[in-house]
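Take a look at the structure below.
Apart from one protein chain that is not included, each protein chain of the complex appears where it belongs.
After this line comes chain A, so read on.
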Amino acid sequence: MANAKNARHHIVIGSGVAGSQAAETLREREPDARVTILTLSSLLFYNRYDLPKVFRGHRDWREFLAFPAEYYKDYRIEVRRCSRVAGVDGSRRSITLEHKEEIRFDTLLVASGGRGYIPEELVEFRPLMHPFASYTEAVTAASVVPDRGHVIMLGGDMIGLDLARTLIDTRHRVTLVAGPQTFWPHEVTDDERPGLIAALENMGVEVVEGADAGGIASIEQGAKGLSARRVLFKDGTELYGDVVMPFFGLSPSVEFMLGSGTDIERGLLVNPALRTTGEGIYAAGDVCQIWSDAEKRYRFFYGWKNVRAMGDLAARNITGGDEPWVPAQDEQLHISDDGKIQSPFWEYE
């Protein structure tokens, strides 16, 4: 069915969990509307939580897609891949892509997610690290780790620790250089931390407290005959591994929204209905900070279920709803009776 002549054009920036859910809800609630997803990715929506499977030998991207190509045809959802947004003009309701194409919108949902955060002191070593935020990065990392190879994991957010579970299960060696971002986005107290670290060690992860070693001094190529990477600590100790993978949490991707007329702190600031301060502009997922009346502050909500619920809510509110955000999952990190870590952020469908 063709879009009606005066139908609205809803643009969603981001093709992750939030963006894809939003596009589907938009289509269902407004059948005549035009729905466009803009994404940097080369691939259609795939579940990032599935990526550890690459270490189990799953390397064909088609296995990771949440929906086949026909889904987008059937739902009449345009997906513009490899499209980087250069800027958003909220007053003109237009988006300019990096290749100088201008697209008009009636409503905009920013669900651009977050990119892997790297602490300032480690940025210069980025070329020697293997990030794990996308399918291509995951396959690249997996392809350089030998069978039963050694992975040095820096930071240790819950995405990384989820990968660690797979790596241990596939008989790889994992050394975690722990720090303040370990267990991110869970907020872990000093009292809880030793027990959680012990649970990790119980899981098979070798843990090095980075602070105890004085922090990381440098990351280098491995010496000849040894592993491919060397992590040197300020106290003079060193670690050799096949790859160094950073897991320091996510940093919201919002730079293209500067000048859009919306308020930005670390992420896009939205009210409980997920509206930004820009007319017709909403945000959902890891990119937005939602006002919490109870806590009297803007805060992030993470996890697959929360992010999907945000995408759905934003789309419902874009199409006439006015519902407030209610978290879809708890945020507590648990240790089960058998000593295993249990995180709600590891649960997805």
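A few remarks follow.
In the analysis below, a contact is a pair of C-beta atoms (placed from the backbone, for glycine too) under 8 Å apart; a residue touches a chain by one contact, two chains touch by 3 or more; residues count from 1.
Methods note: contacts and distances are computed from a predicted model.
As stated in its UniProt record, the chain not included in the shown complex is "2-oxoacid:acceptor oxidoreductase subunit alpha", which appears among "2-oxoacid:acceptor oxidoreductase subunit alpha", "Protocatechuate 3,4-dioxygenase beta subunit", "Urea ABC transporter, permease protein UrtB" or "Nucleoside-binding protein".
Remark: the omitted chain is touched by one listed residue; of A:E98, A:E187, A:D212 or A:D235 this is A:E98. From the options A:V12, A:V35, A:L51 or A:V79, the residue with contact to the chain not on display is A:V79. Within the complete assembly, residues 42-44, 61, 69-73, 78-83, 97-104, 136, 139-140 of chain A touch the chain that is not shown.
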